[in-house]
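Before we start, here is the structure in question, set down as C-alpha cells.
Every protein chain of the complex appears in place save one, which is left out.
Chains: A and B, in written order; residue numbering restarts at 1 for each.
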Amino acid sequence: MTNLKILLTIIGTLAVYTLVANIIPQVQSAVPREIVLTAETTPEELVAIGEELYAGVGGCTACHGLGTRAPDLVGVAGSVCETRVPGQDCKTYLWESLVNPTAYVVEGFQPIMLDQSRTIVQPQLWALVAFLQDQGGTVTVNADDFASALAEDTAPETAPADAAPVDPASIDPVAVARNTGCFACHMYSGEGVELGPPFEEAVGKDPEYIRRAIEDPGADIAEGYESVAGLMAPGLAGIMSPAELDALIQFLVTGDPGGGDDGDDGSGDGSGE
Amino acid sequence: MNLKHPFWQGVLVLVLAYVVIKWGIGYLLPMIGVPSAPVPSTVVTQYMLTVLVGVLLYMSAESDRWAAFKAPMVRTMVDPGRRALRGILLVGLPLLVGWVAYQGVKPSFGAPATLRSIHPAPPNSITFRGATMELAGLENPLRHSGDMEAHLAVGNAVYTRNCVPCHGDLLDGQGHFASMLTPVPADFTNTGTIVQLTESYVFWRIAKGGPGLPNEGAPWNSAMPAWETILDENETWSVILFLYERTGSTPRTWEEEGAEGEAH
Partner (left out) sequence: MRAATGAGLALLVAMPLLAQAAGPDYGEFGIFGLDRRGAVWIAAQLHLLFAAFVLGVPMFAVVIEAIGIFTDNERYDKLAKEFTRLLLVAYSATAIWGAILVFFISTLYPRFWVYLTAIFAPSMWLYAALFFFESFTLYLYYYGWDAWKKGAAKKFHWGLGILLNIWGTIVMFIANGWLTYMMSPPPDVTVDTAPQTVQLWSAINNATWMPINIHRLIANVVFGGAIVGAYAAYRFLTSESDEERAHYDWMGYTGNLIAIGALIVLPFAGYWLGREIYEFSQQMGITMMGGFMSWLWIIQAFLIGVLFLAGNYYLWIGMGRIPGAERFQPYIKWMLLVLVVGVIVWATPNTMIASRDEVAAMGGQQHPFLGVLGVMSAKNTAVNLMILTTFLSFMLYRRANKEPVVSWAKTGTMLQGAAFAIAAVIVVFYGIYGYFVTAIVRIGFSVYQVLAVLATIIFVILIDSAMLRGAKSRGEIQWGKMPARSQYALLILAVTFTWLMGLMGFARSGIRQHWHVYEVIRDTSEQAFTPALGPAATMISICVAIFFGLVGMIFWLGGLAEKSVYEETAK
C-alpha cells in the first residue's frame, strides 16, 4: 500500500509536469533547410534554390516587389537583363548587380542595395542569378560558373575573429548605418526614407530593446509600424562587426553620433545614379 | 455554516480568490481608473490552482487542523444521516466534471485563437471598380481640390448612413452592433488606428473590407464589408476626410517628414 502510494506520488508529479508542458502553445524550432550545391546541380534545381533564397533568407522581397524601393524582378528580370548594359550578357549583368549593386542602379531608384556576397555565399548567388534569368529569359548559369565558385568559396562568410580591440570611439555610427543600408527604410537627420521608425525615436530607449530590434526585427514592432512589420531583413547585425553594432546601438539610444559627425553629406551618397 | 471551521474557511478563501481574480481584476479596477481587462481563463485556472494548493497546504500543515478540515467531508461520506447530501454529491460531482469537460471540448462558433495582425501590410496596388490604383504614394485627391466643407458634408452623410451601426456616432467603435462583433470595430478616436495609417491604407481597408485582408490579418475573422460595391471613389475619399476631421487627427503622410528629423 505504502509502496503504491509512493509510486503514485512520483508518477502523479511527473504526469502534472508533462501535462502542463503539453498544454502550453507548442513551438518547434525548425531547421533552416540546408542547400547543397554541387557541380551536378541541374538548372531547374538551381532556379528552385534561387527562388527560395529570393523569398527567404536573401531578404530580396524586403525591397523588390514593393514597386517603390527597388524594381520589380519577378517575371521581368530575365527578359531585360540583356539590354541593361551594352556588351554585357544577361548572366554577367545579374552577377555584377548582385555583388556590386550601386554601380547598376536602375533609373529612378536609390542606391540602397547591399553587396549580396556579404550575406550569401557565392554558389548560392549563382542560384539567385539562375532564378532571375528564369524570370522571362533562359537560364545560362552552368556548371563552370558554379565549379569555380565552389572552388574559391567553400566556406561561408563568418565574422572576422580578430581579437584586436577596436576603439569604439573611432567608429562612425552614421557611416555604419549608411553602409548597412539602414537609410533605405529609416530616417536620420533628414537622410533616408521614412518607412520604419526614424532613428530619433530610438533616443532614450533601452539598448537591449534596440539590439533585439536589429538582431531579430520581428520580435517587437514599434507602435504604429505594424504595417511594415516583416520588411526589415534579419541578419543585418551579422554584416557589421560587434563593435560597430555596439557603436550603432549606443548612437541610437543616445542620439549622439560621436566623433564622426557627417550628417551633412547624406545627399552626396545618394546621387550615384 | 460555521466560519471558524477550517473547511468553510478554506471554501471562503477560494471563493474570495475567485471573485477577486475573475471580477475584481477585470471590472473593479477599471471602475477606480486602473486600466485592466478580464483575465483569460487559462490564467484564472492557473491562479485558482495555486490558491487551492495554498489552501490545502495550510490546512494540512498541522495535524489537528487537517483532521478538522477533512471531518465534514468524511462525515458526509459515512454518516447515515447525510444520505441525501451524499447522494446529491455522488451524482452531482461527476456531472459537474462531465459538464466542465464538455464545455472544454464542445465545438464552438469562434475561430481558433490565432495571432491576428491588426494592421497587415497593404498591397502595392488594388483594383477599385475595375480600375487599377497604385496605393504606394497615393494621397487623398480631395485634399487639394474642391470645397472642403462640401467634401466633409458628403463624408458625414456617408458615415451616418453606412458606418454608424458598427463604428458608432462618436467614431469610437461603440456602435449598436459593436458588442456582437469580434474583433471589435475599429475605434477611430484611438491613437492606434487611423492616426497610424496613411489615407491610402484607410482607402484600401474601406474598399476591400474584411474579405480583402491578407492571411495574417485573418480575413475570415472580420465583419467589415467590402465597400467598393456601394461607395464610389469620391464618397470613400470623402468619408476618410470626415474620419480625420471629426477625430481631430491627421493621417500619416508618405514622405517629406524629413523636416522633423532635421530639427533634431
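Assume a contact is a pair of C-beta atoms (placed from the backbone, for glycine too) under 8 Å apart; a residue touches a chain by one contact, two chains touch by 3 or more.
On a predicted model such as this, the values are computed, not experimentally measured, just so you know.
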- line: Among the options B:51, B:152, B:186 or B:213, the absent chain makes contact with B:51
Sites on chain A contacted by the missing partner chain, in the whole complex: 2-3, 5-6, 9-11, 13-15, 17-18, 20-22, 24-38, 56-57, 119-121, 123-124, 150, 153-158, 161, 163, 206-209, 211-212, 215-219, 234-235, 237-238
Task: By the contact definition given up top, give the residues of chain B that touch the hidden chain.
output: 25, 29, 34-43, 46-47, 50-51, 53-54, 57-58, 60-63, 66, 110-116, 182-184, 221
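Everything below uses one rule, namely that only the chains that are shown with their structure count from here on.
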- request: Compute the distance, rounded to whole Å, between the mean C-alpha positions of chain A and chain B.
  value: 35
